[in-house]
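All protein chains of the complex are present and in place, except for one that has been dropped.
Moving on to subunit A:
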Amino acid sequence: MPTLTLKTRSPKEEESLGSSFAGALVLHAAILGSILGWSLLSHHDQHWGDNASQAGAVQAQMVEALPLPPKVKPVQDQVLASDTPSVAPPKPEPKTEPPPKPNEVLIPDKVKPQKPLPKAEKPPAPEPPKHVQPPPPPTPKATSGDSSGMRIAQVTQQTKSGTSTVNVQERSFGDRFPYYVQAVGGKINRNWIQQEADSRASLGKKVSISFIINADGSVRDVAVASRSGSPTLDLSAVRALQRIDTFGPLPQPGLDHVTVEYTFIPQ
């Protein structure tokens, strides 16, 4: 009869079982750790064309206007002046009163017959109230340094938000070369970014900038001639001049430089 022999675990065997358990645990932990570590260390690569959400550090905002060729206002009062005149708007249809509904008809006996007034008692027609016409608002032209030498049609330009006027003092340069004066004004206009000035602090203020145009058209000695009281407005006007490389060579041969002063009025 075979004898059933039960294997008894020797303490040595138990110890090795425990150690293999420990080994398995360590191995699992190591595998888990390496997976975690790998996923942490290797950053996921995005490729061009992925539909990945993009996060950026740069905040970009719309600008309202580039200081570039400005758009002209279409000439309103001259249809012929435009290459593509707009079509005339259709004539408004004459408004007709809707016919009265039957239930709106006045009941005749409830209407008091109007007594014809005797002619003598007719009250005199009341005087129409006289409306005092307010004076037209003054255009924001420069109030300083006006001279008789300039033709207004040449120097006044209609602009987006007001008028800009170039005034020439008694020296003859502006009389002789009004187109150059206009080109200077236009170029400063295009390079002046009004948004740089704090709109609330600059309201109703004006700053005068003086500078010198050299014979080759370059600008030097830009200085604030009279402060506005709004530092941002002063700075925006100075920066407008600093943006300009050249106004073009002076048209008068032999002229060394011209001294210019411009007043900036924000609108």
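As a convention for this text, a residue touches a chain if its C-beta (ideal position, glycine included) is under 8 Å from a C-beta of that chain, and two chains touch if they have at least 3 such contacts; residues count from 1.
The rule we apply is simple: contacts and distances are computed from a predicted model.
Note on the omitted subunit: UniProt lists it as "TolB protein", one of the names in "Zinc-finger domain-containing protein", "Electron transfer flavoprotein subunit beta", "ABC transporter permease" or "TolB protein".
For subunit A, the residues touching the chain absent from view are 46-52, 54-63, 65-66, 68-73, 78, 80-83, 140-142, 144-145, 151, 153-154, 157-169, 171, 173-179, 181-190, 192, 194, 206, 208, 210, 217, 225, 237, 240, 243-249, 251, 258-267.
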